[in-house]
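Note that this complex is displayed minus one protein chain, with the remaining chains in position.
Moving on, here comes subunit A:
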């Protein structure tokens, strides 16, 4: 049957270390484990968002002065099983940066890219239609 696809999404984030903790809206997120190495479980997602988000995070800006190191040491995603629609999105950061930061900036950058693509596409479609008008 048709399911509701939008809505019902939430993120579980699990830190590495010996204790794997699911984080949802009600739990407090404090433990000794490194906040820079986190696996986010994104439900109802697949390669569509996973790959594009991974690309944006890997290209992310470095706040460190030296050009060689970036905030993000590792970023990758995997689909745990094709029958389950969720992805494990892994971010490991350098220098104690919280992992949610590159995730947030990656999402913002992806939104900006999409908005620019949208504006450009609509402008070009309009220009194309205006060019066609006098001919019809």
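Quick note on the criterion: a contact is a pair of C-beta atoms (placed from the backbone, for glycine too) under 8 Å apart; a residue touches a chain by one contact, two chains touch by 3 or more; residues count from 1.
Just so it is clear, contacts and distances are computed from a predicted model.
Taken from the listed names "D-2-hydroxyglutarate dehydrogenase, mitochondrial", "Protein ROOT INITIATION DEFECTIVE 3-like", "DDB1- and CUL4-associated factor 13" or "DNA-directed RNA polymerases I and III subunit RPAC1", the protein name that UniProt assigns to the chain not shown is "DNA-directed RNA polymerases I and III subunit RPAC1". Residue-level contact of subunit A with the missing chain is found at 1-6, 9-11, 13, 23-29, 42, 45-49, 51-56, 58-62, 67-70, 100, 103-104, 107-118, 120-122, 124-125, 127-129, 132.
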